[in-house]
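All protein chains but one are shown in place.
Letters A, B and C mark the chains as written, and numbering starts fresh at 1 in each.
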């Protein structure tokens, strides 16, 4: 019998062999606890090299934890954090940012294809007047790279958003759960996509792209990062045997393993996109720019996939293009391709849809 | 050159081979994310067998996270949580319980050898009058098993504390960071040490005794546990590739691996205790009942250890026995023995002290 | 010289003579503290009569405090509170509801003329799926009566909203900062406008309509209200000499003083509306249904008012009627009429605009 094929999420895979090897290696011997181990130190050094900048790093096991901790360092409880109305921090973290910021307000802003623009942000931000006490105070901008629509901000789009944000005295957070996929899509350097463009803090995700449970909160400015050790401990995110995080990050970064993985996943997404486009009946609302493919197809076709043991995620969005309609007989699906996806799996999806 | 020997904490080790093997096995193939994987399901089933009771389990990566989440389920923000004044939840978690409970009050109670007694608790609890609004409201009792003094509550001591707590309408939390060490010390079953004695929720630690980053919050009553999935997600403690937790717990529990590890660590503690007692100059404030040994010795002897590359943790306590004095020339140290400690390491400590 | 005339807010007046008289009377003699005084007891009795229902009352000094406390009783920290996107709780309280709910999410919903509709609410509410842990959980609906646009929900509109809310297991809060003005506008009874329509908790405002600093949080269901004494105390809103609140409420309610005040203020708003409509150049985006008048006029006319010492509040709104445009040379103003406004003051406004 054909095995099932789960393309609903990049969280369905285990860790890659390289990450596993690093973890096995780091497991030997005794190490100081709470992140004072040699592996964590090495991971931080590697991140500084990757970002070509002094970095202030907190490793944590989850994306929600890393986003919430990063945002908490940027806003007082009476602050506003501006983000896309479909962003993960606003819509998918059960209020973790509200918990870690002690009740700051996340303000969702509309934008096509998951992207914020200065034009859309401006009136929303300016509604909150600095110094007017009835109003929460503008504090931060959070952008997702890759976006929730699988698209990728260009470097100049990031620069424009950061410039506007800084003009309004907002700090900028970049949710990089799929940082690697965006990076190779742009052909940019980590420095270009972050601090050179104006980003103040990055949550640099490794989990989806090869690690098992590892994200880095990365500050480029020591002053901004100074509360993080206390915030991380108080949030229960300081792992006692900290090597489990340091080791994963080493395996992830060394030998450009992460870039290799990301390139592969993106290539698989392009292959799937080409296959879908060739079918005739599949419509993609947004361009495929990283490792996610969003597609609308007849429900009967979606059922055929499901019957064949192929799983994609049922989707919904309020940032579709103006003319893009999803009918009553249509299914809207998300496919996520990973470092483990194979060309033959892509073929299997397309073949099933053709049948 | 002799290698250094770190006996300062049980967090200095990596994971055991059995846990590693389980993790490697579970890493294969695709699995649903966020704890819906087969390994997490199996871990929960094993825990139900171990506790001989239906259990409602949340796996998390850290002890501080698991304690804070468990306590949050037991108290409103205006509640009081009674605990030993040297307990980990009160003194070593940077206020995580305050964060997760939205500001409940942890009330420290004195007790010799790290233990609470009903006699000591009663006046403290009764100072907070139910219904009197200026006063935070009695909500929970938290006890540590093993205690912060390395001692172990007897089953009847636990029963008495739980009976008093329930009389006062307090829920009981047991911080079982070293659950296994306490259990084999008592020769009791997990059921006897928890729900049969009146405990409402356990944080069942695996990290210190063989896992790398894995703790289980275990409720025996579904109603009490119902907010946990939201609390865990909101706290950033729901790991996306949840198998990393499930797998560790499986490796920890299967074939009584955890009990074997705990027995070994406790035996090493007894060996060290005997060696210390034979020296003549070492004084132990409390009996060795699990895998920790607390000892007072001349500073010169402590320096000899340190010079020999042997590390113990400098200690302090406010629950020493009444007549027990620590002089200006004394050092107070904690040794923690683990599943990896060897008899020859114990011999090395004693030989160094004898020299 | 002509005195200035401030019509920017109903908070610019002092308390009415009747409220003052009640306060002076209650000031005599000793009374138990913290709301156990006879005046508070009498105020609660009067409220039960006014609402024709058993009521569970917490008196507080501010509207923001009363709204935040009321909402906190309706939602867990991981809950969603649905409200109009221009509502006071969302937009004018510096995040107080987030603080008192320990970080719940206020979700703004669009609606013309400040009003929510079931049609607009439904897709927003249903986006948050009960039991899906990444999502905050639907918990409460908050409506404002009078709305932020000065309009008044009909009884059947309230019923429809409450029916939908209860179908989705949401509790309903009514922000009645201008409760009296809405009530006399509808010609309804307090019972009809609240519990008979399905409202679970009311913040019943007295401050704007005759009192100096007094609002009542009113529950009709004891179970829902049980945490309120602790929440109020913990929020610092339990006034020690509680008579200051009880007395105001007595003076406000006795002899239908509040209804008389509200009728007067509403009549002044109608008079101003007629005067403005007769001018030709003034455009009102929304009907005048209570004691607020919103008007667009040429900036030159707004300047004439300002030069004459007449103050209205500069306004902005994102819930204007579809065809209603505000040009670059237009001013958008809010006038609020109170129990103290006189017909000659209205005449003065109109005369100034005519000149």
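By our rule, a residue touches a chain if its C-beta (ideal position, glycine included) is under 8 Å from a C-beta of that chain, and two chains touch if they have at least 3 such contacts.
Note that the structure is predicted; figures quoted are calculated from it, not measured.
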Next item on the list: Touching the absent chain in the whole complex: find that residue among B:136, B:149 or B:239.
Entry: B:136
Notebook entry, point to check: Which of these touches the unseen chain: C:213, C:279 or C:326?
Noted result: C:213
Next item on the list: Over the whole complex, note the residues of chain B touching the chain we left out.
Entry: 77-78, 91-95, 98-99, 101-106, 127, 133-136, 316
Checklist line | Chain not shown, touching residues in chain A | finding: 34, 76-78, 102, 133-134, 137, 227, 229-234, 238
Note to self: In the complete complex, the non-displayed chain touches which residues of chain C?
What the structure shows: 4-6, 9, 11-15, 20, 24, 26-34, 60-69, 93-96, 99-100, 207-208, 212-213, 230, 233-241, 243-244, 340
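Here is the rule we go by: only the chains that are shown with their structure count from here on.
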Next item on the list: Look at all chain centres (mean of CA atoms) and spot the one farthest from the centre of chain C.
Entry: B
Item checked: Whole-Å gap between the CA centroids of chain A and chain B -> 35
Next item on the list: Give, as an integer number of Å, the spacing between the C-alpha centres of chain C and chain A.
Entry: 42
Note to self: Quick check: how many Å separate the C-alpha centres of chain B and chain C?
What the structure shows: 52
Item checked: chain B, residues touching no fewer than two other chains -> 34, 230, 233-234, 238
